[in-house]
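One protein chain is absent from this view; the other protein chains keep their places.
Right, subunit A next:
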Amino acid sequence: MGGMGAMVEMDVGSLRLYLQNIEEYVMDEDKIVTYKWLSKNLDIHVNTAKQLLYTFATEQKDDVHLTYLVGGVLCDGTGCKIQIVRQEDLEKAKAEFKALTSEHVYSVQKARTLPDLGALYAVDVHMRDENEDDKRLSAITCSHSVLRQQEEIERLRQKARAATSAVDGKQWPTGPSVNKRAKALNNKEVATGDASKVESGSKKELKNSVIPAMFAAQTCKNMKDEKPKAAETLTAKPKASNGSSVFFSKQTEKPVKPKVSVSKDSASGLSSKDSEGNKEEVKRASKSHQEKQEDSQSKIKLSKNVKCNITKQTEKKGGKGKSINMDTNELLPAKKRKRILVISDSEDSSGDDILDRDDAEASDSSPLPEVSPQLHESNTDDVIPPTPEAELKKGRKRVRKMKDKTFMEEDGYMLTCKEYVIESCTDSEEEQTNENEKKQPEENCEPVKSDTPKSPKAVSKEPPAKKKSLRQKTKQATLTNFFKKIS
């Protein structure tokens, strides 16, 4: 267009240089050189690149082939069209246009015929990944296409998490859906909306519980701070800094509530390892809820180390590890069961009051701690009545035996008689047997008779727990027995 000021010409040197470059690309490397690729490579304006291609092509004449871009208003009034055409089709294509708005070189290549013009797409694709600056080489700039600030992005992400967690909180996570979420936690690094929603889902579960919420608040903050940081630090930091809170949260964890347990494990860390442990915990928690409440109760009071070891084991092992851990849980606190239950009763009921959940499981769990101590109390109640006599020590197995009794007669002669004596299996009551002995010469049959009807009852009424403790004592007793018999 006329009326411009002084023409800014490209100096000959750089022109030569560019043309040489193009020659290299096309002739030596046998590339397809599109204007866009050229402009990115040489860092020049796209229009200049188009002109350079044209200049190159006219110099080389028949050695290279071109594709053109034509665009304009169509003759038949159906609108506009932008089209890539081969140079041999150029004239035919131009004939379709009523008014041409664009015509320039699109690409230059050595090949005589490009079988598929779709290959032109592939030329520019890989360049896209490298930098985002290609827009500055274009002919249009947009003033408001700016990048969002990092804080804004963070704010959006947190809002998304909160929004989706608000939704998820309403739905009670059933078994499979919780697992799905836990599985999705594994794919946290995948940049899909699901990841943020899943995390926020687990976060909401965090927020729902109150006792762990105190610790959750701390962990949440840490999580929010850590989100922008690298994933590696995520694994390290929660474990390190939240160590104490992790312990506390694990202690107050109620595996009867799979939701809470999910949240606990999410509190412990967002790494993929932990999320696997999360999945295991969830499965374990749901399983324990269904089957063994006593075990779950005992699990609560396990030492911190044991608990952490178990989670670590679940992380490392797979499902097998999980089942093994379940067994170890059962074995270890077998002894402590009674004591634990008594304590946990108060703790659980108080915990439930504080939590004040509107979920069914709160009501489900509260009867549970009451049931088991009641069971034990009833056990003791059952045992206590049948053992009224102080002489009959609790839980001893009474056996009627024939024994030789040696005693002194009035005349000073020693007599040995065979008598039926009720004595306990354990021999620690020698006093009792001595008492029996003293009574027996006078009333040999009666105490025996009176004792016999009662003792079978006592024997039969004994609950298994008593037998166990009996067995324990008998075990111990046999040891001492051994020594006493000798003496």
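Heads up, the rule we're going with is that contacts are C-beta pairs under 8 Å (C-beta built on N, C-alpha and C of every residue); 3 or more make two chains touch, one makes a residue touch a chain; residues count from 1.
Definition applied: contacts and distances are computed from a predicted model.
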Chain not displayed: protein name in its UniProt record ("DNA polymerase delta subunit 2", "Nicastrin", "MAGE domain-containing protein" or "serine C-palmitoyltransferase"): "DNA polymerase delta subunit 2"
Chain not shown: contacting residue from A:33, A:64, A:120 or A:421: A:120
Contact with the hidden chain (one of A:26, A:69 or A:422): A:69
Residues of subunit A (touch criterion as defined above) contacting the omitted chain: 1, 4-5, 7-10, 15, 35-36, 45-48, 50-52, 54-55, 69, 71-73, 75-86, 89, 93, 96, 99-105, 116-118, 120-121, 124, 128, 132, 134-135, 137-148, 153, 156, 160, 167, 191-193, 195-196
